[in-house]
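So, chain A:
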Amino acid sequence: MALLALDNVTKAFGGLVAVKELTFELDAGGIAAMIGPNGAGKSTVFNLITGIYAPSSGSIDFDGRSLRGLRTNRIAARGIARTFQNIRLFAFMSALDNVMTGRHARMGASMFDSLLHTPRQRAEERRVRERARELLKFVDLERAGASYARNLPYGSQRRLEIARALASDPKLLLLDEPAAGMNPREKDELIALIGRIRDSGVTVFLIEHDMNLVMNVSERVTVLDHGEKIAEGSPDAVRRDERVIEAYLGRADGAA
Partner candidate 1 sequence: SGTTTTTTSQSSSGSASAVAGATVIKIGIDMPVSGADASTGIPTRNGAVQAIEEADRKGAPAGFTFVAYDLDDAVQGVHDPAQGAQNTRAFVSDDAVLAMIGPFNSSVARAEIPITNDAGLAQISASATNPGLTKGPDAASLRTSHPDVNSFFRVCTTDDRQGAAGAQFARKLGLKKAFIVDDNETYGKGLADVFDAQFRSLGGTVLGHEHLTKGQTDYKALLTKANALGPDVIFYGGTTATGGGLLRKQMRDAGMAATAYLGGDGISDAEFETVAGDAANGVYYTVAAPETSKLPSAAGFVAAYKKRWSTDVGPYSANAYAAANIEIAAIEKAIVAGGAKTPARADVLKNVAATNGFPSPIGPIGFDKNGDTTNPILTVYKIANGKGVFVDQINLKS
Partner candidate 2 sequence: MALLEVDGLDAFYGRIRALEGVSLRVAQGEIVALIGANGAGKTTTLRAISGLMRAAKGHIVFDGHDIGRLGPAEIVRRGIGHSPEGRRVFARMTVRENLELGAFTRTSGAEFAEDFERVLAIFPRLRERLTQKSGTLSGGEQQMLAMARALMSRPRLLMLDEPSLGLSPILVQTIFRVIREINERGTTVLLIEQNARQALGIATRGYVLEVGKIAFEDTAANLMASEAVRAAYLGGGAA
């Protein structure tokens, strides 16, 4: 059964239809990518999945259950984590606190536990801190734990955002242009990181304009244009698709 299924999803802003009758499924495991021209509606799809916007029509199912009417925080608790096109870290919290916050949905401490620091709460804090350290290490930031997020270099911030997203043990990780602003060397590191995430059992769904990265990591590519799906398939198939070349890649081979 598909992990994520969008069925005939439409999202209109006033007169502008950003996503149009979009249907697609994402199976668990593996890495999928979504590409498409600027303004095609890719980020909007992410926003629909994470509950920032509600679909104008159509339905979104995750893990066999509908996400209809759920607020963002409930959706996050269901196991969907994401990063943002423009980095949105908690700027003046330490990297470690950022990751620990990412664990919020999986923690059980109530207001009273927090107030009284019950043994249960303390044990949980310890476990979460430990897990956060592991995650920092996982994204090669083990030494950055104490720094404020915003004092980290850009590339590290991107990775910290990923660690924070992973902290909730998501089933699905959405990455919105994770390589934007990275230089080629950092991109190579990112490709390796995404591979490791997949290997840890998290399904990855990413939006990216860097064809190099897309072709390198993804097993399946969905192409959007004007809110509609215009192609879907293996990276190689998509890359040769006439409509994709026309709308997105351009004639002179889009590999950057």
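Regarding selection, all candidates are chains of the complex that A comes from, given by their letters.
The rule we apply is simple: a contact is a pair of C-beta atoms (placed from the backbone, for glycine too) under 8 Å apart; a residue touches a chain by one contact, two chains touch by 3 or more; residues count from 1.
Keep in mind that what you see is a predicted model, and the values were worked out from it rather than measured.
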Options 1 or 2: the chain contacting chain A in this complex: 2
For the chain A and candidate 2 complex, residues of the former touching the latter: 13, 16, 35-41, 43, 85-86, 153-155, 177, 180-188, 209, 211-212, 247-250, 252, 254-256
